[in-house]
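Missing here: one protein chain of the complex. Every other protein chain is in place.
Labels for the chains are A and B, by order of writing; each one numbers its residues from 1.
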Amino acid sequence: MKKAKKKKIIYIILAIIILEAAVSVGLNYELQIGRVDGKFVVRNVKSKESIKERIDEEFQSDTIVKIAGRFPVNWNVIKVILAVDLLIILFGFFVYKNVKLIPTKIQIIAEDLYTFFRTIVTDTIGEEKVHFTPYIATIFIFIELCNIIGLIPIPGNMEPTRNLNVTLGLGTMAIVLVHFFAIKEKGLFPYLKEFAEPVFLIAPINIISEFGNLISISFRLFGNILGGAIIILVISNLTRYILLPVGLNMFFGIFIGTIQAFVFTMLVLSYTAVAIK
Amino acid sequence: MEVSYYQLVSYLGAAFGVGLASIGAGFGEGYVAGEACHAMMKQPKARDHLLRTMLIAQALAETGAIFALLIALLILFGNVKEAANNLPDLISVFAAGLVMGLGCIGTGTGIGYTGGKACMGIGRNPRQTNLITRTLFVGAAVAESTAVYSLVIGLLLLFVA
Partner (left out) sequence: MEITGVEIIRAAALLGAGICMGFGAIGPGIGEGFVGGKACEGIARAPENSGLLTRTMLVGQAVSESTGIYSLVIALLLIFAV
């Protein structure tokens, strides 16, 4: 039984390596598999695009599509975000419809996630504010899925968080909600009075530091994911992308992606805790 | 004699980038390992937790240096501004290396300090490993943000300016 499982894992890894090699396109080289002049070849050929053009693509991978002829959206990003949304909704729906006393595997995953975030929320904000759990867990699951969806080797598939607009949007949403919760909890005037603490003169610095929070959480997510993507692109080229890109993808996609998603979530939770206490 | 000024700035930029970045990363990772050894001496039963925390903290402290390596590889092999023949383009290549190198000194040292103290805390109180690791993640990721700003500025200097 165990041996069969090991074999399965090895096959999966081999399939991933072959797929990676086939779709990963380097800076100045790309892999060519096929028949040339009656001979079967697997080799690297000089690609038509230079590294600069490729990395420029990473910076501005925009395909503007107008919805209903009026509202311009970046289809490259929106389609991946919609896929992530669909995954989350399907997961939630499936778990909700199949709740059993003896939990199935997928129910155990969902319950574990909920309990984990419930512990963190009650540790940070307090036992009576447990209703923040769904909000916090949703932020984590969304960013985590956005970060690791780039691992699936389909051409045109990229992490939405690699685009600064997405991370700035997430950060703005989080910070605006933090202030909304603060006003709801304390009332408008005590909330405004806190900006003038400890002296009235210091109010501009307090307001600037709120924008600092927004910039720092957005740029951290964006920079880490973009940096990882460009590192994979550069090193794949140097090693002629055999084997190493898979490990790098795992490191930057899973390890860094999960840590950044967790840190974003924790920071939003802690800003909320600071604001409402 | 035909002089390629691009080679001058690219070699200097790559050397400054990786060289300066290694100061912070090396110091930080060494500090983590030292504190982990100290904690293992005090609390040999927690050595598995300590080894894991040490490796995670070192991976976090090294992220900045990996960014510097990325910028250096781009400068050396990327042919980014090879045809450049005016002063601003040439200087921007050198500045990209410099910003990444200097930007990593602080973050490497800082994350190393955080990781070291986390190892020490686990050695003192192994039951709270999860709590301490969580704090380590958050603290280290916040300390890393300046390295990410440096990376953004470096990439802008190379590709946009």
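Definition applied: a residue touches a chain if its C-beta (ideal position, glycine included) is under 8 Å from a C-beta of that chain, and two chains touch if they have at least 3 such contacts.
Please read these numbers as outputs of a predicted model, since none were measured by experiment.
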| remark: Filtering A:Ala110, A:Ile235 or A:Leu267 for touch with the omitted chain leaves A:Leu267
| In the full complex, which residues of chain A touch the absent chain? | 123-126, 208-209, 212-213, 215-216, 219, 267, 270-271, 273-274, 277
| field | Positions on chain B where the hidden chain makes contact | value | 5, 24, 28, 85-88, 90-92, 94-96, 98-118, 120-122, 124-125, 127-128, 131-132, 135-136, 138-140, 142-147, 149-150, 152-154, 156-157, 160-161
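Operating definition for what follows: only the chains that are shown with their structure count from here on.
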| Taking each chain's centre as the mean position of its Cα atoms, how many Å separate chain A from chain B? | 21
| query | Can you name the residues of chain B that touch chain A in the complex? | reply | 59-60, 63, 66-67, 70, 73-74, 77-80, 134, 137-138, 141-142, 144-145, 148-149, 151-152, 155, 159-160
| remark: In the complex, chain A touches chain B at residues 27-28, 50-52, 55-56, 59, 120, 216, 219-220, 222-224, 226-227, 230-231, 234-235, 237-238, 255-256, 259-260, 262-263, 266-267, 270
